[in-house]
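Below: the structure, in structure tokens.
Every protein chain of the complex appears in place save one, which is left out.
Right, chain A next:
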Amino acid sequence: MATVVALPLPALPSGWSADKDFKVVGKVTQDHATQRTIEPVGPHFLAHARRARHKRTFSEDDRIQAQERAKKVEENDDSDISEPEDPMMLQRDAKDWKSQDHYKVLGLSRYRYKATEEQIKRAHRKKVLKHHPDKKAAAGRVDDDNFFKCIQKATEVLLDPVTRRQFDSVDEEADVEPPTKKQLQKGNFYKLWGNVFKAEARFSKNHPVPSFGDDKSTKEDVENFYNFWYNFDSWRTFEYLDEDVPDDNENRDQKRHTERKNANARKKKKAEDNARLRKLLDDCSAGDERIKRFRQEANAAKNKKRLEKEAAEKKAAEEAQAKKEVEEKVAKEAEEKAKQDREAGKKAKEAAKNAVKKNKRVLRGSVKDANYFVSGDPSVATIDAVLGDVELIQAKIDPDEIAALAGKLNGLKVADEIKGAWQEEAKRLVLAGKVKESELKAFN
């Protein structure tokens, strides 16, 4: 880092002295700095940004960086595979390797399917160094190679990708149980289920596996997630649980029988596993608030149109109803009025009729009062002639004229006056051409 300059420094002049051998003479003038923008590019800028943002000085930053680097080195160390060994595990018999947890044997139970090949190799080496039978022999325990065999078997299984997958397929330790209702009530729905699917994702043939997301995930993401999982393509196999096929050549039938049985068992287990995943998804989606929300939103959007349409229809119907009511009201009113009018007319008519009848009586009475305009007992012919004329006139004139005539006649008591009135009327009618003079017998 430091440049080396060959030209020598001057010797200290005699008599130079200063406190702690340092003497400030001048100062950097302020105008010796220009504000410029450094380009935010390159590792050294990142270092600068780190220092500026964390307000570190050069030496502080150097120290912190050095510490971080040192930590990284340590992580590369075997610290990630140091797990306490279960004494029960150490007693295991290598023969039942099928039931052994290979990851645990190697001290990788934290990593499981995530463990890298590199880690497995390192773990193996570490375990071998510790459990090698020769070392045990040195400690006086001869022929204690049981756990060593377990280690070898575990490494054998885990280092071969095919057998490792077979083991991973049935590695229940790596499963995350779906959350119970109780857990869901208390815990975070998304986190709990997210962990389940994260664990299940290890069986996926397709990558990347969409994440479960959280309540802020978009509809697209959520749909994507469920589509992916409902069409999940799993590499999970159940060969690991196969019954041992007898490999002696003696009993071929037995061998074939076992093979068939194994194949069927695998198929069955695979189907069960698919059903299990499906149920998992159904359970999850049933409780997924996001789906409900999206459905509601979709419905809301869809309904919005329908509701608008319905509202419009309803409004139109209401308006039509109102209009109809108004019309009906008007019609009713009109009808009522007409009825009233009719009744009034009828009454008036009746009244008029009565009036006419009365007046006619007056008219008839008037001639009777006037003793048919003769002195003494009138002859039947006279009466007939007079009444005939009265009837004729009455028939020819309208009720008003009858009323007027009756009014005229009402006050009169004297026979001549009455006759005069009648004659006047008859004359008027004759003049009006309503009655012919010849028709009149008494009032001409």
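In this section, a contact is a pair of C-beta atoms (placed from the backbone, for glycine too) under 8 Å apart; a residue touches a chain by one contact, two chains touch by 3 or more; residues count from 1.
The rule is simple: contacts and distances are computed from a predicted model.
Missing from the rendering is one chain, named in UniProt as "Hsp70 protein-domain-containing protein" (options: "NAD(P)H-quinone oxidoreductase subunit 5, chloroplastic", "Molybdopterin synthase catalytic subunit 1", "Hsp70 protein-domain-containing protein" or "Moonshiner").
Taking the complete complex into account, residues 1-13, 16, 18, 20-28, 30-46, 48-53, 57-58, 208, 218, 220 of chain A touch the chain not shown.
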